[in-house]
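Complex shown without one protein chain; remaining protein chains in place.
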Amino acid sequence: MEVVLMDILGAVVTFLVAFVVGMTYGGLSRKITARVQNRKGPPFYQNFIDAFKLGSKKSAIHHGVMHHFGPAFLMVSSVMTLMIVPVLTHNQWFPNLNFQGDLIFLLYVMTFGPLGMALGAGQTGNPNSAIGVTRGLSQMVGFEIPWVLALVALMIQYHTTSITGLMAAQAHSGTWLMFSSPFAFVAAVMAMFGMFRYSPFDIVGAPTELASGPISENGGKYLFVMMSSGSVFTFAKLTLYVDLFMGGADNLLILLIKTFALYLIPVLYGVTTPRYRTEQAVRWFWGWPSFFGLLAILQAVFF
Amino acid sequence: MKELKESIIKRIKANFADAVERNDFKDNRLDFSVKKETIPAILFYLKDEMGFVHLSDVNCVDWLEDGELEVVFIVWSPADKIKVFVRTRLDRDNAVMDNLDMIWRQMNTYERELREMFGVQFTGLEAPEEFILEDWQGPPPFRRDFDSAAYAEKTFWHRPGREDAQDVRESIADRDGEEIPDFAKKYSR
Amino acid sequence: MREKATTLYIGPQHPGITGNMMVKVQVEGDTIVKARTEVGYLHRAFEKLQESRNWLQSFTLLCRFCVPEPDPVEESYARAVELLEGREVPERAKYIRVLMLELARMASYMLWYGGQNGSLGLYTMGQWSVGDRNYILDLFEELTGGRVYHMYIWPGGVRRDLPDGFADKVLRTMDYLEKRLKDYDDLMFENTIFQKRTQGVGIISKEKAVEWGVVGPVLRGCGIKSDIRIDDPYEVYDKLDFIVPTQEGGDIWARALVRRQEIRQSIRIIRQVIEKMPSGEFYNRIPNPHKWTLPKGDAYARTEATRGEVGMYIVSDGSTHPRRTHFRGAAYVHGITLLEDLLIGENVADISAIMNSLGTCPPEIER
Partner (left out) sequence: MMNDKNSQKIVDIIQNWARKHSIWVLAYGTGCGAIEIPPTMTSRYDAERLGVRGAATPRQADVLLITGYLTVKTMKRVIRVYEQMQDPKYVIGFGSCTINGGMYYDSYNTIKVLDKYLPVDVYINGCMPRPEAVLSGFAQLQKRIAEGRANGAQQYKDNLEWYRANQKKIIPNWIMPDYNW
């Protein structure tokens, strides 16, 4: 009984840490962007204020049940991802629901949120949302291929389909996977650009093209839920990358350093690039990233 | 320049008998007045035969006293570096002209504006009726008998502005609780 | 099988629109099959209002015609009035006017840098260039008292002489901006994604450009050398040494390259103007504006602005007020018929980029 209670408490702690870290990273990215753009920029805690304000706004619009569920689906997907990903190794405050095959399950869970969002956005009747959703799904089709290839390569190479198994393999051999299977790492990082939706892959909510895409009709509390789920998802994804390729982390500080270093890649690249068109983005993902994914599989099979 | 102008006048006069020219401008400008029936023909001729390919401007002047609207076309020849004004007068109560947007495509926009603002009808113009105004119920507003100020007075709320001699420093000081020094009070009215 | 077309309203409230106007597009998949512009959201009836202002009072209205670059409008009007009245302008005033016009051109292009890149999602460029544009606006402020609206070019000359040390400031600003333009090139023109997004998009062929009355940088981007500063020279442009850049292709990329070179030519012109500026009178005084009448007749003067030809047509009936004025804006041609035609067959993602590359300026269309 106590174990279950402890697990629940731990899940709450995990969620809160993910929320705070994700939000802070968002704020820091705004700060970094501002510094590149020659200005002072908002304080790093600006995202918390924004989220709190959005939560305190009234929401009188109602577009139907699915519209309500859209942000909820996103949240569910983010939290499920977070629960599966091991945050810290050997720490009772961060339990996780790992099991054999969770890597495959994760692939599905990560696509679940955007699909639910698509249903919600479809019901608003806003054409911008509809087009944004189609773009989002196309882009997902794009980056899923290198991402899946990278993961499959890891699975073949280490004969395991669980994240903890891969972490154990890294602990055992003493080298991070980003060095022992570099092609998979490169393919996965390239897929990460698409996952984070920073420029040049911010085609879903491109303001100058589609107002803000799927979230056009979502203000106030809806946006609050989406913003927090986005933050949690950011943290979950970064932690997953750290777990898979950088050997996980023993304590929070190491985790933060590793995740932030990873996070800087899409942010800094995004500051200096315009955005792709949808078909250009998909073509990009099916080019070099997929090639590296295939190389990774070849490496896994033959070496 | 002078010979060029003369030759242009000669060619136009030879083809269009009703063209009345004016050639007393110091700069590179020529001016022809024609009947409204001649307008499509002369513009076609200027564009296709004489190299006046660029349409600079189309506009309309309301001569209320004469009961006429004057439509002015300004065309420009990049080769000869001469601009030609072609003008015609329409009856104010029955302002009808031929559609001209097959000569220059952008003429469509000008015609829509003239139709809306001056009530000049272009037979055969295919474009939505409304261009700039929406649900406008008055007369064509750019005609001179439409009084904009009176209409605004009647339709909108008004608020008097600040008078020119008024000094805002005191009111700003009052609002923020500032002290105006004595020497400065002397200058504020 | 024919896909079902979705109607998209780009504007009037839309971050991608270049002002307050609307483009209603029908989209099949990602391709536009039909486009319709709707304008008139900014109609203030300037031309009507000028009929109840006297010749000089019109200037407060004139600079509001097109806000990013108000000086060519003032210049056109002032020159039309001078043409009608036969008023001479002192040589120094002409040089100051050219200085003013070229500074305005640069300021407008800096804003364009931001708009064009913002429409493609490169917001950093806008932050840089609009930030740097403030240095030019500072010069305007020192010279005229206003950042955006200047009302500085008058019939008969300019309103004030250059303040002491102004020329040095201009030169220093030019040096700084020239340095910054290199950074802009690195960020924008050498960016492969920018090239991919702009090359082959929004193509205007040479024949079409002539037929649809395209002017300015857009026409030069089609490979046709046409610039009013050369073709129909005004002020002292015929005494200055500069080139008119052209570019083959007619797509957004070509137009961007033309503008990139033009802003450098502006710097060159400004340096020459500062060097060659004569001393002397700057203003040929007009009589009391309330009693100032112009002879009967009409005049049309035009100026090369960043968007192309802007012209002012004025008619006087011999009284103190204009009988009629008419403003010819470049966006009037680009923003409606050409845009509607150009958008067909393009990707829905490129609407904003195409509008920005045409230099669509809605207040110029409806005035």
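The chains carry the letters A, B and C, assigned in the order they are written, with residues numbered from 1 in each.
As a convention for this text, a contact is a pair of C-beta atoms (placed from the backbone, for glycine too) under 8 Å apart; a residue touches a chain by one contact, two chains touch by 3 or more.
Model, not experiment: these values are computed from the prediction.
Every shown chain that the unseen chain touches in the whole complex is listed here: A, B, C. Check C:A5, C:V33 or C:L49 against the missing chain and you find that the one touching it is C:L49.
The chain not shown here is touched by just one of C:Q127, C:Q247, C:Q265 or C:S316, and that residue is C:Q127. Residues of chain B in contact with the chain left out of this view: 133-135, 137-138, 141, 146, 148-149, 151-153, 155-161.
Where chain C meets the chain that is not shown, the touching residues are 12-15, 19-20, 40-45, 48-49, 52, 60-61, 64, 67-68, 111, 114, 126-128, 130-131, 133-134, 137, 146-149, 363.
Chain A residues in contact with the hidden partner, per the touch definition given at the top, are 30, 34, 37-43, 46, 49-50, 52-53, 56-61, 207, 211-212, 215-220, 223.
One rule holds for everything that comes next: only the chains that are shown with their structure count from here on.
Computed from the mean C-alpha positions, the centre of chain A lies at a distance of 58 Å from the centre of chain B.
Look at where the CA atoms of chain B average out and do the same for chain C: the two points lie 19 Å apart.
Within chain B, no positions touching two or more other chains are listed.
Across the assembly, chain A contributes no residue in contact with two or more other chains. Every residue of chain A that touches chain C in the complex is listed here, in rising order: 33, 36-39, 127-128, 130-131, 199-200, 202-203, 206-209, 211, 271-280.
Interface residues of chain B, counted against chain C in their complex, comprise 27-29, 53-57, 59-62, 72, 74, 76, 78, 81, 83, 85, 104-106, 108-110, 130-134, 141-142, 144, 146, 148-149.
The residues of chain C lying in touch with chain A in their complex are 6-8, 14-16, 27, 30, 117-124, 127-128, 131, 187, 191, 193-194, 196-197, 347-352.
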